[in-house]
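Heads up, one of the protein chains got dropped from this complex, but the rest are sitting where they should.
So, chain A:
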């Protein structure tokens, strides 16, 4: 067995050196004769300014070292560049080179355009401005389209660069580029489009913290005026996985045309209409998208702090509108930075309008995850339940439901009249509403109103107006697994939202096999033991026709 480094074959030593910064890798050449050329043939060059000091002199030797490493290495398959610069050194470096040629500041372009990098397959660039206290910002370095080696490039990751992606004259293409990840960069949307246009194999596009700017060079061909806002359309014909997180766009709005999309991750606000600076979630080529979308992960942030109740539609309407984009998704993960009651639709006419009253809006959705908060007050819980009901209503074939809810501090957005509607069962949340249900719900709403219950009288756990007594297609036959994550405190009453939801799913989900509960303190699970759930399910089964053998496994959810 190998016990010493020298026992390892050359290829494994090269693998180690391919992960080492260029300066240190090169200095292994003097370890022994065997090591002399290993670093030059390891296939990777890792440029790292941290191997040098941060003074202006050190930067000069850094620049010389970079050039020497590239001159000596070949062939290079992987190139990583990590440049850090603080404002002070930047000023000094800038002063030293009065001419236009500033080797340090043009370093990224110089490295990627070096002849030794022509056949490079993977490029990672991070060019950071160090602000102190651990803060890092977009750096002083630019990266130009024309500098990139194009023939073999398959993976391009760029962090904190200013991108000059204006295509140079000529026909540079990226025939093998499959993955483009940009993080903390600014670039013109036309520049991005230009790269996408010549990358026929681009499958993964990852855009995070991108500021898109509008360049004067951009022609108006792709623009459209809609509601007085200029709208730019980004076409990504080959992209199957798209990540769009915290991107901003300074002029007009941006729309994405991603006909072959399968996985989407979005993080950002959803607002009504077309708003300046917004990257729109509206995805074009609806029919094709419908066929393929597998997984959608949407994290909607709250930029509406202070929104008054009357403006509540600013969240609710665009929320449902944007969900409609994903109507054929199989897995949907929704995370809301605000109480989920903000998206509840309780009026019949609103449902027609916003949900299209469509009980098959998510006709393919088998897994739904909802993360958000609820307002721990009767009205808040009713409204949160209504939001859950709205979603259940749209998912006829749901098999796996995960709810991760925490208590919100805000007051519920639901109005008094809405509350009465829901708690009296008048809000039409399903199509099988009957007088019997109506009576049932009213009885339950009375139980909710007095709020507090004794700790150990679990038989007294209230039903949830808005949920209990309504029938949802998915509850009848397909919902097999429910995971509830609701953080509880020791002083929470037994009859809390968590126990109410657990009771609801254990009694009303006819095909339920597994119920996972995580309340943070294992209380629901301890007290709401199998016997209790069994009894709830049993009392329920004769009238709902649940098979007598339909046992439910209740397990603490492992976190």
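Please note the rule applied: a residue touches a chain if its C-beta (ideal position, glycine included) is under 8 Å from a C-beta of that chain, and two chains touch if they have at least 3 such contacts; residues count from 1.
Just so it is clear, contacts and distances are computed from a predicted model.
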item	value
Listed names "S-phase kinase-associated protein 1", "E3 ubiquitin ligase complex SCF subunit", "JmjC domain-containing protein" or "SKP1-like protein", matching UniProt entry of the absent chain	"SKP1-like protein"
Residue of A:41, A:61 or A:321 in touch with the missing chain, whole complex considered	A:61
Contact residue for the chain not shown (choose from A:295, A:324 or A:406)	A:295
Touch with the omitted chain, as defined above, among A:31, A:198 or A:511	A:31
Chain A residues that touch the omitted chain in the full complex	1-5, 7-8, 12, 15-17, 19-21, 23-33, 36, 50-52, 61, 64-65, 68-69, 72, 263, 295, 559
